[in-house]
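The complex is shown incomplete by one protein chain, all other protein chains being positioned as in the whole.
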Amino acid sequence: MTETPEARLEALGLTLPEPPTPVASYVPSVRAGELLWLSGQIPTRDGKLPRTGLVGRDISVEDATEEARYAALNALAQIKAGAGDLSRVKRIVKVQVFVASSEGFHSQPTVANGASELFVEIFGDAGRHARSAVGVAELPLGAPVELDVVVQLGDVPSIFPA
Amino acid sequence: MTETPEARLEALGLTLPEPPTPVASYVPSVRAGELLWLSGQIPTRDGKLPRTGLVGRDISVEDATEEARYAALNALAQIKAGAGDLSRVKRIVKVQVFVASSEGFHSQPTVANGASELFVEIFGDAGRHARSAVGVAELPLGAPVELDVVVQLGDVPSIFPA
Partner (left out) sequence: MTETPEARLEALGLTLPEPPTPVASYVPSVRAGELLWLSGQIPTRDGKLPRTGLVGRDISVEDATEEARYAALNALAQIKAGAGDLSRVKRIVKVQVFVASSEGFHSQPTVANGASELFVEIFGDAGRHARSAVGVAELPLGAPVELDVVVQLGDVPSIFPA
């Protein structure tokens, strides 16, 4: 039994958001060779950030982990927009997770798992990525987490094992 | 009517600085395959940083945006040094913008536009990049902004539409 990334999204009850288009002089993603580089993704829903502030002070680690999952969902929408089809993902290569962190907050990896686990749920082994998690001072619009993602695309659509 | 990136620089009244050579065990840029990876660029002029400190506290968002443009100008000088010719740029792939941010400062994207817009002014559509902007605690020498840039090079010099 196999299924597509899109089928996995549906099985998880997840709907890809409309990928927001940056209004500035940058673009949501750039393909160079087989790599697709995304712009930084924050956990907006319908253009809004329900939770803002520093993790560890304003936002709990549990809530921040959920926010990271939403940022990853936005990343999936951008990957689909940039690649045409999630099945063209050969590998999620690298994810940098920037966590807006209060003084003494050191659980950035726990927060980052919210993103990492979604990629594995959707892509299986192809979703297992190299990762770093760092605690930054502030993020755009007060977002608690921002993701930088690099994806390897294949020329032939892949089917991932279920 | 077409023009080269160098002609655009001149039309904008911009002169590329001498690309500073790091004195340490790292180098200004490394080419691997068709990608050119730059070392972090800060907005030095003649080796000096006219404005230092945290954006939002010591430096206004307007001034920081101008600083980001200077950092991008330094990046152009390093791209030219690394690629031989700005016309070999096929695409500005990714720009990470680190903004030294005071507590509660969330306009990193505005600051980052200072860099993004210069790349588009010089390269046209080839300058439209994926981007992330994050607010960090401190930067080397007290710089308000630092850029990490990845560039795709082509084997044949390109002429960009004017």
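Worth a mention:
Each chain gets a letter, A and B, in the order it is written, and its residues are counted from 1.
We adopt the following convention: contacts are C-beta pairs under 8 Å (C-beta built on N, C-alpha and C of every residue); 3 or more make two chains touch, one makes a residue touch a chain.
For clarity, every value in this text was computed on a predicted model and none was experimentally measured.
The chain not shown here touches subunit A at positions 33-35, 90-91, 93-96, 101, 103-109, 112-113, 116-117, 119-120, 127-137, 150, 152.
The missing chain lies against subunit B, touching residues 22, 24-30, 32-33, 37-40, 98, 100, 136-142, 146, 148.
Everything that follows uses one rule, which is that only the chains that are shown with their structure count from here on.
Inter-chain centre distance (subunit A to subunit B, centres taken as mean C-alpha positions): 25 Å.
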